[in-house]
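A single protein chain has been omitted from the complex, and every remaining protein chain is retained in its original position.
Up next is chain A:
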């Protein structure tokens, strides 16, 4: 009969048995069973099972789970609960931690520093990986890139012709929407405020593509009005002191007035538009006569939104030749001209072009730091592993007793792993404090605004997972090692510590120091490379040289401005220029000269422009001929100067006096200047043409050499007053040549600082472990040292005895680490044309510093051990 009865849910019964107090189990199972059978008949199986589950769940309450009761009738059940053994583990763990305070400290400190460092790196990586991922349509967003072949090299670049976006949207069904975009910098004026700030021109579609967070205003229409401007919250606060800015008026560049049609919440830092403070209608850009509809001029950014479920590869194939078709006959050769799509999620990390495709970029750094994070955590875990296996003897008896009392290997493993998880938990708490402390510093170094999201559940779950991972990583080897002890041997007291030539413990020390040495080498190479770049002859004098854009009325009053500057004594030389000398402002190709071939037209020249006094202002050196001077020779408006590299590239024997052709006109060479560093100090010098003012590209900037006889502050004050006199509407903005030049090293400096920081941390953690290990070995050998001393050993020989092994391990680590370091850094250096070669010096310094560090760490313990009076150390037996 019993076999036909339907049975209650098995898992629910199991759950009950797991949690319920054993003394109640019988009657509760009875009740459940009876009710279940009744309900099957009355309400059906489904309902009965459901009620059964509900009843079991309702029985999970502390009052029913409590083990013992005051009722003496219950006392016949001695069954301990599941938690009793865990409580025992915890007690033992705490006692062990408290007994060996210095080991506990070393373990927790090492783990905490390791966890903090890797957590910081992970936070950084996370912020890098989430760039441009938060738009609703991220997966369908693309930027259109250009690709073409010049002098046999395929190049890709991100600007496109202006008519491209409308054509794509109209002619191709795959493309749902497209927008043109053009970054800009304007002076924004309200009643009293005057602000020069970055923004952009964009079409209404832009707000359809990127669902930027509007506080007020309608995203659909706010850019459609010809005189509307969308501003960010922080700009609204800066200009109006409130975010309620809708309808207020802002004057742009002291010309046209715009009324605020939308206020955006500030964009997150991990957006490529985060520096954009306002959006202006693209129609304004067109109606102002800027830019051109020429298919040959590539100056606009084009963003497209593909339709749902459209394969970008297919779309890319369809639109590949859109520009080439229109450029037929305009350019000599359009066969290689293509456009392609770059997906939004790759914008930030994959933006460096190589042979015409966007393969790399910041992702390299992300991978590198990910590796570093993993290794730092590993090294911290290795400390733990080393110290726990080294101290295993102390726990051997415990393991023996537990095994004799019936503990299984499984439960011992569980015990030791939970012990290390406990330690990791303490370390995690310390790490959290460390992270909070170091966050501002880390943010300054990385230029990010990271923070710990304390209020998010995900964060705490991740943190918990991280602690568990660290605990298990650090605890698993010692756990298996300890749980494997044979009770009969450890209880008899014949446990011999492993003395094989290769013990895993030594291997781990070698691993730690290998990594430390690789990082030391990396730090040294990066520092040397930065110094090498900084020491490179720039070819001009960066001190006291400043650049300023000629805003507003300045171009029309230029002559007076220049004369005033000289007369006031603030400047010794002033000249108009195409841009600041510290960056390439324009490039030129299509040059022809006597003896040039058709292929030579593809050679790119960097351009600079000046009216006069180029040499005196910049401090560049003239090699032959004379410099451009339109004041003295009016024909110099079509004069050019070349740099040495340009002369070499053009194979000119007597450059001065030669006529060359570009921009539809002839230019005569008047002089040759010595090479100067125009672009990155790590790149080779390109051929440069310095043109007179007769070029269609105007000389919009001025370069000023300040008078070194005066203080900088006074010079600036005078200069500002003169600028204000001729151009009261604009603030006086300028950049210093030396500062801009220094900024070219910022990326390398940042990588350098981070690498040295992390190598310092790694060394610190590794040394902590070494210190503990040395202390332990010294302690183990106390008696041996005592005997040696009584037999006449000197302190030096004993110190040698104790340190020799560690030095030996360091040398092995060096032998492994040096080639790795060399390989990795050589690879890094390949990214620079103007680079150092890694010398033997680097390795000598790395090895000797590692040895010095190890000696300092170990010798303290060694000397302490060697100085102990043998009477004391031998007394106990």
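Criterion: contacts are C-beta pairs under 8 Å (C-beta built on N, C-alpha and C of every residue); 3 or more make two chains touch, one makes a residue touch a chain; residues count from 1.
Assume contacts and distances are computed from a predicted model.
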"PadR family transcriptional regulator", "2-oxoglutarate ferredoxin oxidoreductase subunit beta", "Multisubunit potassium/proton antiporter, PhaE subunit" or "Xylose import ATP-binding protein XylG" - which is the UniProt name of the missing chain: "PadR family transcriptional regulator"
Omitted-chain contact residue, chosen from A:29, A:316 or A:720: A:29
Contact with the hidden chain (one of A:14, A:61, A:99 or A:587): A:61
Contacts of chain A with the absent chain, listed as residue ranges: 24, 26-35, 38, 51, 54-55, 57-61, 63-64, 73
